[in-house]
Each structure stands twice: as C-alpha cells, then as structure tokens.
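Okay, handing you the structure first.
Just one protein chain is left out here, and the rest sit where they should.
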Amino acid sequence: MIVVLKHGVQRDKREQLIHWLEKQGLRIHISEGEYQTVLGLIGDTTHIDMDLVDSLEIVDSVKRVTEPFKCCNRKFHPEDMVVEVGDVKIGGGHFVLIAGPCSVESEEQIVTVAAAVKAAGAKILRGGAFKPRTSPYDFSGLKATGLELLRIARKETGLPIVTELMDVRDLELFADVDIIQVGARNMQNFDLLRELGRTDKPILLKRGLANTLKELLMSAEYIMSSGNERVILCERGIRTFTDYTRNTLDLSAVPMLHELTHLPVIVDPSHATGIARIVPNMALAGTAAGADGIMIEVHNDPINALCDGAQSLRPEEYAALTEKIFAVRKVVAP
Amino acid sequence: MIVVLKHGVQRDKREQLIHWLEKQGLRIHISEGEYQTVLGLIGDTTHIDMDLVDSLEIVDSVKRVTEPFKCCNRKFHPEDMVVEVGDVKIGGGHFVLIAGPCSVESEEQIVTVAAAVKAAGAKILRGGAFKPRTSPYDFSGLKATGLELLRIARKETGLPIVTELMDVRDLELFADVDIIQVGARNMQNFDLLRELGRTDKPILLKRGLANTLKELLMSAEYIMSSGNERVILCERGIRTFTDYTRNTLDLSAVPMLHELTHLPVIVDPSHATGIARIVPNMALAGTAAGADGIMIEVHNDPINALCDGAQSLRPEEYAALTEKIFAVRKVVAP
Amino acid sequence: MIVVLKHGVQRDKREQLIHWLEKQGLRIHISEGEYQTVLGLIGDTTHIDMDLVDSLEIVDSVKRVTEPFKCCNRKFHPEDMVVEVGDVKIGGGHFVLIAGPCSVESEEQIVTVAAAVKAAGAKILRGGAFKPRTSPYDFSGLKATGLELLRIARKETGLPIVTELMDVRDLELFADVDIIQVGARNMQNFDLLRELGRTDKPILLKRGLANTLKELLMSAEYIMSSGNERVILCERGIRTFTDYTRNTLDLSAVPMLHELTHLPVIVDPSHATGIARIVPNMALAGTAAGADGIMIEVHNDPINALCDGAQSLRPEEYAALTEKIFAVRKVVAP
Partner (left out) sequence: MIVVLKHGVQRDKREQLIHWLEKQGLRIHISEGEYQTVLGLIGDTTHIDMDLVDSLEIVDSVKRVTEPFKCCNRKFHPEDMVVEVGDVKIGGGHFVLIAGPCSVESEEQIVTVAAAVKAAGAKILRGGAFKPRTSPYDFSGLKATGLELLRIARKETGLPIVTELMDVRDLELFADVDIIQVGARNMQNFDLLRELGRTDKPILLKRGLANTLKELLMSAEYIMSSGNERVILCERGIRTFTDYTRNTLDLSAVPMLHELTHLPVIVDPSHATGIARIVPNMALAGTAAGADGIMIEVHNDPINALCDGAQSLRPEEYAALTEKIFAVRKVVAP
C-alpha cells in the first residue's frame, strides 16, 4: 500500500501516522518528493482500513498495490480452476450450457423442459424453487416441493441441478442439490456466504446489480476462505441509466475476471436483458467474449409462466440458439 | 394497468391476451386509436407480472397506473406515521438525531460516545455489533458482546439503541434492542424482511446502493404486510460513477418519499460520503431537504477506530454540528 | 400519449387541462376507472412537453405510446438502411471493419497502419486529426495536417476515411472526408448535428457516455430531419460504477437499436474498454451480438502513440483478430 501525504504536513502528525502503521505490523519506506512525501507500506496490508487512512487530514491519497483477495487471486493460482459436478466440468477450457425455467412449476413442466434443454446440448438444469421477488405479493416459488420436482427431473434426465438458496435456515433442504446458487441480491449476504463456505458443494455466485468486480471477488473470497474453493462466478447485468433493457450486461467482466481470478465465469443473458427476443444475441456475445458457460431461461409455455416469462425462450428457440453457441465457441476456443 | 398493443396485431393474438387477462380476474376496457389499441385493465393488478406482459410480441408497452405497494402508500394513509420508541417520536413533525460509533469496541468507548452525543442533542444511540464487511478479513464486530455493551450504554444514558441485524438466526439476541436496523446490503433479503415483519420492533430500513425508491418501498411493504407497520426509511447514498465521494447521497429521495409514503425518512450522511469533513455539510443539507432525522457516526478516537473511522466525527465536532442542524430545522419546520 | 389523472381531482382543473390539450390540436378520449381517470390523447403529440404535463398537480403520470422519432423509426422504414461509401456498404447484411490509429501522427504511421489493416480485411480507415481531450494540456491532434495525411493514406490504399469533426467552423476542411464522425461528447451538440444534416456525407454518430438509446435516436433524428439520411450509429461504452474498465460496453444496444431503427449499428470496443488486451474479446462479442461493423484502434507502435495507446492493437494482433471476427460473423449471419 502506498500512502501519499499532503504537501507541508507537520512532522509530529506524520510521525504519529507512521507509528500507528508500524503498530499494525508494517515496515514503512519513506520517499520524499519535491511536493509530496510518499510512504510505502511493506508487509501484510490486507487488514489495513484503506478508507480510514485515506480520510486522515494529512493524507492526500492511498493506493493498494496488492489486491485484498488471495484465495481467488490468479496471481497465486495461475492455473484455471475446473469445477466438477458429477462428470460435468466447468472452466479451464470446459464450456457448459445451463438451462431451465425461471421457476419450477410442475412435474410435467420441469421434466419436459429438462428433456428439451438436454437434447439441445445443456449439461446442467436450472430452476427456481425459492424465488426472490421485489414484491411480497408475487409468487415466490414452490419451495421444498420445487426442490422435490427438480430431483425428479434430475432422475429422469441425468442432468445435475442448480437452484438458488435465499435463507441460510433452508440449507438442509439443499443437501442433495448439485450446485447452490447465490442470487444477485444476496451477493453480500456475508453470513450466507460463510455458511456456504462450510459446505462441500459448488457455489454459483451471481454478481450483484451494483457491485464491482473487486466486490464480487471479495464475496468469492468469503466462501473460499471458509473452506470451499469451488466457486463459479456469474455476470448477469448491472444497474445503469439505460432505457429499454432491464439491466446492462457487462461482458467486459468476462475477460477482466479471467485475468484477475482462476475461477470459471459464466454469463446469464436472460436476467440481464429481461427480453427473450434479444437473449440469443447476448448469449452469443457472452460466448464470444470468452465465458466458460451460458445460463439461459427456457420455458415450454412462456406466456403462462408464473414468473419472468418475458425473458424465457421456448425449447425450439433454445435448440436453434445452442447450435450457434457451439459454433461461436469453436471459433474463440478452437 | 394500461397495455398498449402494437400497430396491426392479429385479432386472435389480441383475443388470446384479453382472455388470459380476464382469467386473472380483471375487466378489460378497450380503446382503439388511429395507430394503437390501448387496453385498460380494471381490478386488482397487484399480482400481474408487468414484465411478462410487456415482453409479449404483440405488446408495445405497459404502464402501471396504481403503485404496487399498499401498506406504505400515502394514498391510503394520508397521515404521517409517527414511530415511537420509548418516549422518542420520529416522523409527523418529530425530528430526531441518531448518533454513535460505527462499531461498538469497548464499554468505555460506547458509554463515552453515548454520553457525548446525548449532551449534543441526540435522542437515539447507534452502534454496530454485527458488521457487514466487504472483506472476510476485516473486523466484523463484537457480536453478542457488542449488544451487551450497547445495553450498558443505554442503561447509563437512557438512550434507546439501534443496531444492525445481519442474520435472521441472531434474532433472539436482539430481543431487547429498541430499533433493528436492516443494512443497505440486506434491503432485498426478503426472508429477513418477512421475519422482521413478525416482530413488534421498529425497523430502520436502509436503501440499497442500487435500489430505486419503488424497490425501497416494496421492501418496506414486505415488513408491513407481515404485520409490523413501524418502519423508518433511511437514505444513505447510491452508487454512481462519481469520483471523490464513496457514494452519492440522493437527497431528492427525501421529499419524493414523503410524497409516496407516510413513513418517516431519515438521512445517513456518514456512509453516503465516507468523508468526515463533509459530513456536516450533508447533514445540514439533509435537514434542509426535510428529513425526519439525521443519523451520524461519532467516535471519540477516529484514527484508532476499528472500522470506518474515516467517516466519523469527533464528539466536539458533532456538538458544533447539532446546533446548526437544529437551527436549520427551525427554518424548514418552524 | 396517455395521461393518468390523480384520484379525486377537481372537475374544473380537469376541464382546464383538457381544454389546453385540445388547443394543442389533440382529440381527448376520456376513460373513467374506479380509482383513476385516463386521458387518451389522439393526434400528433410529438410537440407536447411530456415533462410539463407530468408535473401538473392533478396528473399522476404520463406515457407516450408513440416514439417521438420518425425519420429513424423502423416502424415507418421496415427495410434496413444500407449506407454506401464508394463501393463499401454498411448495414442490411453488409458487415464492415473500420480500423486505424487513434491519432494521425505522421505519413509513415498512417500509411503503414492503413496498409496493414487493409491487408487484415478492414474496408474503412479511421484516424483522428481533431482530438477531443479532457485536459487542455494533452495533444489534441495534427488538425488540417492530419486530414492531409489521411488523404495520402487513402490515395495509397484506396480505403475511404472516417474522422471526427469537433467544431462546426471546421466543416469546410472536411469537404473530401468520406464519413464524418460525431464523437460521444458531441452527441448532443445540436447545432453541429443540424449542420451535418445539411451535408451529403454519411455521419458516424457515437452514443454519448450517459445517453439512452432514445436520446441517441433523437440525435440521429436531428441529422435526418435536416435532410441527411445517411447515419451510422455507434455503441462505444457508457459510464457506470465499474472498476477495471474505463466504460461499460452496452452490447444489448445492438439488437435493441436494430429493433427500433433501420440504421446500421457498429461497435467500438477500443474506447469502451480502454484496454488493448480485452479488445479482441469485446470485438468478437460485438460481432456475435449482431453489429453491422466493428471499429478498432490499431497502431504500429502503441507504447509511443501520442494518444490512447493503451487501447490500441498492434497490426499483427489485429490480423489475428479479424480472422476470428469473420468466422463469428459467418455463424451469426450465414
């Protein structure tokens, strides 16, 4: 960490700061410029509150030179992590399609959709049993029953399942779920993250609507530092001023995350746009950007879907799309 | 709700939509324009998925004409709600100062700060026992011990206490807390909101970093529709592209929320700016904008504060500020 | 336009509004609901100030049902526009690569780069002669000399040239430029747009950093309604809260614009990201999203580039990329 002091600070205030920093276990390297004095902090600065130091009257600015994340930092883990779920692999060159309905609604629905997406090339089935909804009056999922229906669809098709956990008290119900999803709204539910870090399941961690890549990685760090290294990151759109689309899919996150971390990165174009008819464009774009997987909502009857039908593809649309996805993938990762 | 159909839609698709809407229990009023057909939906549209309808191929756009929130809607509750905590009142003309350290650190610290802010005019003591931190390596609060120290400070000063609950499993520990705070990161932790709706405690609900006013009100609605009407809203800054300040304090939220809801609205300038030296400006601005209260971080030793010292005022700075706050309040609410 | 009145408005205020609207040449269709009265405005509402009406005390909300743009509206021009520059075509299935250095620096530089990008498949040469720079102390282009060097490069390679005009007073200097670019910062320089509408040159109009798609289309409308229909739209990133990348490339703009307008839409991944090493990912993503062209900065000596070297590819990197771009294009537009 580098601390730039203001011009002409009093010697005693400066000494007081240096003394305080040394008490935190750091060595201080002082470099006097014409207009500024720069302090180089040597040692483990992970625990130093950068904002606090930055706010001191004598400090002009502060800069971290090492990232505050370790477990998920590519610097320390140059090899791609490959997350395995049964015999499905994600990351490190393994590209995977995840698909299914927004909400699990009935046995017929989930089994039909599961079979259809499998036929189109999907390797993992998604489906919401516990649904976060902005309004308390909206349908919030079939809950335990929904999980049961997912299990049936898994049995029928052999596809492993991924579904969202919202409340840490429901963890037991997820005992035989294959991948647990943390939704965008819970990306900084730190107690939930820590608890998931104590499980042995892969975690699909969605980026929050207003969260930076660094914050996403710090949330992955919560899970990994608690003992569970199998984290899959998911870009699903950020909140901006845009009209027409619900959120803005930030695809530059894909190559940037690949630079910063060794974890797999997938893209969810359905939630990002909220508009089924542009999902194919954004799914192909995410693939071309280098994502390790694409997660798409598919529903056999979008108009009657209880939730988010607006962003779901029909099975035949999905099948037409996956062909193109695989073709684009072949171009970018031959 | 109003549904505008695209120009030249086929009659059977249109009939299909009208039929589906009628099945949801609505009456449909059709108005044919030169270029568009407009459907007026009459009845309770709270449960209609606006995004779904908007996404249909034959639909041009959709507009709600009634807000999807009821319990917190001023239309149905024209009188300001006054939240009472012991003999302290918030809202409906009752203006209240809340102050205290970011984190509770020791008995001496919390009791000293509590006495100081009380002397300066604060009526409620804030202090974090459970702290949400972006990094798993940062100090996350004294937890149960912190709550115990808050109780001691309450006993010493008579000030009711407000503190943040992060994990629904800790609810029992909060049994004798006076006001439970929901942090910005948990504003859409819907299970937590529902659970708090079953308590009999006032809830201080902070606006999320990327949440609209409508979403804030929908989260209040979660608490209120579960049975607990005593919700205090808090504007604490939103995430934007700005440099220099941590977040952007959206003070126009204060008069807009007063128009939309009868709930009290307070402002937290400490978290919004992250910079102690501009907290006074923004506290005065929040008061002038019409807030029902101002919540400020005060610490007797900011440089050594374990958390967020950068944004804390010293007690003497706070005392100088409260005088001005009261003077501004007198101007705007004589 | 639809105007929703508040519940229980006085009859005389309502009559006053209706009277005022009728004076603007509209017919009013009144529909009384249980809780609201809805006014349907029939006729040409292009000139009605929606914000003014929305702000009236008796008005709850307002909704446009027709877009305020006409010349660039796909509703009235269902066929894709194809912009022709010499024998190069853009749009309507014609995909085109544009490339060249950020700034024109010397004859050797621009001719070398032009030849290299032509060899790699580019059909149009870009290069800045007049450069918008945030700081008055930064290099702002070779100006007239830069234009002269572009002409030389055009003569040598046969590539038509596109370059940015910042000041309407320089228009004469651009007399034999093939495509005039309007930069993001000038997207709402309305006098400039109107003046360009009086020329007979194709205009490459970049989306402003904080502008919605509707605003971009309204700016195209300025040019087109002044007589010049040949407008090419360009998505080049919007300003958000993101860390790591300079801006956020909003690729969902590509399919959305294609829905809203018949104009060609290209993508500029260089300015959007500001990071050369992720430009290939985003160029491929833009192609996959359906763009009609990709504009990329290429420099033969990025480290010494006077401007924006950080985001420029070297010619050999560009050549490796274009091969993949063409392969992806073949997948999405077979």
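Annotations
Order of writing sets the chain letters: A, B and C. Residues in each chain are counted from 1.
By our rule, a contact is a pair of C-beta atoms (placed from the backbone, for glycine too) under 8 Å apart; a residue touches a chain by one contact, two chains touch by 3 or more.
These figures come from a predicted structure and were not determined experimentally.
Of the listed residues C:105, C:221 or C:235, the one in contact with the hidden chain in the full complex is C:221. The residue touching the chain not shown here, chosen from C:43, C:68 or C:121, is C:68.
Only one residue from C:18, C:42 or C:56 touches the chain missing from this view: C:56. The residue touching the chain not shown here, chosen from A:240, A:281 or A:311, is A:240. Within the complete assembly, residues 210, 212-214, 238, 240-245, 248-256, 259-260, 272-273, 277-278, 281-282, 284-290, 324, 327-328, 331-332 of subunit B touch the chain that is not shown.
Counting over the whole complex, subunit C has residues 20, 46-47, 49, 51-57, 68-69, 132-138, 140, 166-169, 185-186, 188-191, 194, 208-210, 215, 218, 221-222, 225-226, 238-239, 246, 274-277, 302-311 touching the chain that is not drawn. Within subunit A, the residues in touch with the undisplayed chain are 2, 4, 7, 29, 31, 33-36, 38, 40, 42, 60-61, 63, 65-66, 75, 239-241.
Convention: only the chains that are shown with their structure count from here on.
The most centrally placed chain, judged by C-alpha centroids, is A. Two copies of one chain, subunit A and subunit B, touch each other, and the residues they use overlap strongly: the shared fraction of interface numbers exceeds half. When subunit B is fitted to subunit C on its Cα atoms, the angle of the rotation, on a 0 to 180 scale and to the nearest 5, is 180 degrees.
Measuring from the averaged C-alpha position of subunit A to that of subunit C gives a distance of 31 Å.
Each chain gets one centre point, the mean of its Cα atoms, and the points for subunit B and subunit C are 38 Å apart.
Across the assembly, subunit A contributes 210, 238, 277 as residues in contact with two or more other chains.
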